[in-house]
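Here you go, one structure.
One protein chain omitted, others in place.
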Amino acid sequence: MLTVSQRQALKTGLRVAIAVFITILFLFPIYWLFMISFKTADEIYSFPPKWYPGQIHFDSYIVLFKDGDAETVWNSFVVAGSSTVIAMFLGTICAYSLARYKTGGEHLANWIISQRMIPPIAVVFPIFLLFVWLKLVDTYLGVILLYTAFNLPYVIWMMRGYIMDIPRALEESALIDGCTRWQVIWKVVFPMSRAGLFATAIFTFVFAWNDFIFALVLTRSEVTTYTVQVTHYFGGQSNFWAKISAMSVLGTVPIFIAVAFMQRYLVRGMSLGAVKG
Amino acid sequence: MRDETERLQAALLFCLLADAKVISLPDTSRADFSERNFKYLLVAPAIFVLLLVGVFPLIYLLLVSFQGITMTETATDFIGGENYAALLDDTRMWESLMHTVIFTVIALPIELVLGLAMAQLFLDKLPGRQVFIALLVLPVVVSPIVSGATWSLMFNHRFGPINQIVEFLTGNDSAILWTINPSLVYPAILAAEIWQWTPFMFLLLLAALANVDKSQLEAAAIDGAGWWRTFFRIVLPAIWPVMAIAVLIRGLDLFRLFDIVWALTKGGPGTMTETISIFTYVKGFQQFETSYTAAVALLVVVLLSIVVMLALKRVQLSR
Partner (left out) sequence: MKDHSVVLRRPGLRKGLLLSIVTASALALSGAAAAQSAAKTAVEAAKKICAGKTITIVWEAGLQSLDPTQFSGPLWEKETGCKVKVVEVPTAEMFTKIMQEFRAGTGAYDALNVIPAWMPDLVQAGALEQLDSYVDKYKFRDELKGIAPTYRDNQMTVNGKIYGFPDDGDVFVFYYRKDIFARADLKKAFKEKYNYELAPPKTWKQFDEIGSFLTEKLKSEGIYGGSMFREPGYGNFMFQERFRTEGGKFFDSNMKATINSAVGVKVLTEWRAENRFMPPGVEKFGFVENLATFLKGQSAMTMSWPPYGRFAAGYLANEKALDWVPKSVIAGKVGYTLPPGGHPELAAGFALSVASTSKQKEAAYLFIQWLNSEEISTKRVKLPYALRDPFRTSHFKDPEYAKLWPDAKDYLKALQAGADTGLLDLSLIQTDKYEEAIRQGVSRLWAGEDPKKILDDMAKQWDEVTKKVGVEKQKAVYDAWAAKSGAYPK
């Protein structure tokens, strides 16, 4: 029979195998998309389909930078990033209030989540009107404000859940120790919910990042985001696949790096035990 | 145009009044004065932003849904509940609601189970875990429009690999038209959707699982509890708040399904895969049936609110 450590190694090996399989499955479309950014037009439309390009060349990327299209990726980052930071902060403290003090009771919490039930397409035009009046059309501030509002319900509800997971006793003991309520939030709640903060932040960013309909209507030419720019490449009489995929690569790689660096907050193995003490 | 601005100003006035109503809720805490201030202080900025951007559109929708604005008609006279009456008769609208429900009801459980399984897989140490997790987030980050277009290309019979793979596996040479064949359109859309959003559930649940009290798990292991029992008795209750909310959020988002369906089938063939968002888009954005779409949107909000309220009542979020 196998020893304990051998069984352990087998288990780990199995897990790795499954992990690899799942990753391949999920990454295949991304691989296909990435490869397109290196293919020539003939290779993209070749029959039978080519699984890898003949030559890796970075022309598409160079063109994007030269033409200034790559700037839209930066616009998206600025807009999505700022709105994420603001939404995470305002939303988490609001979530704390909801979780610990049940502020506003069920009504407030439900009203907040109901904001996410409205089909964006239906509200895009009234928001456009509002922005015209507030002179926020085609401005960074306007779009950031919108995405913040757009994501607050998500942040609030998610963080409320994560915060409810944290034992109250910790905060109470911190209060007894002399911390002010603000310090409790900073020193206890935020660190304890780090995993949840991170998970929520990623998707808050992603929701703002992926938005098309609001960006389309609320911007014209000053604050073009990457999602809107990409649609410029789909034409009735043209399809700039190389640009589409190169832009997508430009947009995904930084997030990949960010997640890679911060994924340790998500998983077990951190010395959370020390805080719990 | 004149009418729009005036209407906007009237609605903003409404907002200010509504504003007052929302904040003054019964005070349920028995805390002292400063604590009460504190908790309101915490929610105030978020509520302010939400009100600023959220209330006006709703009031606008409400008002406009009782008017008769179309592409050619801009008069703002109230026409009563005509739009709502028309709504009830509109088979296409109800069908699109049904399509949306079908998508939601199929995709959500699959994404939940897959996400949970994946989270469990990556919870404990694993060589290269860092890379795996970062890679697995990528599907969500690709703009849905682009991912829809990519899947469309992949499903393409001549230029895409999927049919190639299928032929390789089954030896069958017929042209499989994923985005045209009525029996294949739903699986195709579901495949693209589940692919894109399972990582969402995966990451959220991973964070939740990571917070499960390790000591409890160790105790259960010592007691000799099997994996399933540990899961149902300890893990599930612990991650329940997060899981329930993740399901809620993902469910609401699935209800707004648009980009992927649009990229793959544009709601076709015919209107077979038309979701309520696509319907609203066509009617509101392309055909400018402003008032009618306002009524539809409000209907959707009401329906969803009822469903969510009912669901929340049955599900206990706090421990």
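Think of it as A and B in the order they're written, each chain with its own count starting at 1.
Going forward, a residue touches a chain if its C-beta (ideal position, glycine included) is under 8 Å from a C-beta of that chain, and two chains touch if they have at least 3 such contacts.
Quick caveat, the model's predicted, so the values are computed rather than measured.
Chemist: Consider the whole complex, including the chain that is not shown, and state which of B:T100, B:T150 or B:T179 touches that chain.
Modeler: Going through B:T100, B:T150 or B:T179 one by one, B:T179 is the residue touching the chain not shown.
Chemist: In the complete assembly, which of A:L134, A:L216 or A:A258 touches the absent chain?
Modeler: From the options A:L134, A:L216 or A:A258, the contact with the absent chain belongs to A:L216.
Chemist: Pick from B:Q216, B:T230, B:T271 or B:S305: which residue touches the chain that isn't shown?
Modeler: Hidden-chain contact among the options goes to B:T271.
Chemist: Which residues does chain A use to touch the chain missing from this display?
Modeler: 40-42, 44-45, 47, 59, 63, 125, 128-129, 132, 137, 216-217, 220-221, 231-243
Chemist: Would you write out the residues of chain B that touch the absent chain, in ascending order?
Modeler: 1-2, 4-5, 71-72, 74, 156-159, 175, 177, 179-182, 265-266, 268-272, 282, 285-288
The rule is simple: only the chains that are shown with their structure count from here on.
Chemist: Tell me, which parts of chain A touch chain B in their complex?
Modeler: Spelled out, the residues of chain A in touch with chain B are 12, 15-16, 18-19, 22-23, 26-27, 29-30, 32-33, 36, 44-49, 51, 90-91, 93-94, 96-98, 100-105, 107-108, 110-123, 125-127, 129-130, 133, 145-146, 148-150, 152-154, 156-158, 160-162, 164-166, 181, 195-196, 198-200, 202-203, 206, 209-210, 212-213, 226-227, 230-231, 234, 241, 244-245, 248, 251-252, 255-257, 259-260, 263-264, 266-270, 272-273.
Chemist: Which part of chain B faces chain A closely enough to touch in the complex?
Modeler: Touch list, chain B to chain A: 4-5, 8-9, 22, 25-26, 28-29, 31, 35, 38-40, 42-43, 45-47, 49-50, 52-54, 56-58, 60-61, 118, 121-147, 149-151, 153-154, 158-161, 164, 195, 198-200, 203-204, 206-211, 214, 238-239, 241-242, 244-246, 248-249, 252-253, 255-256, 258-259, 276-277, 280-281, 284-285, 290, 293-294, 296-297, 300-301, 304-305, 308-309, 312, 317-319.
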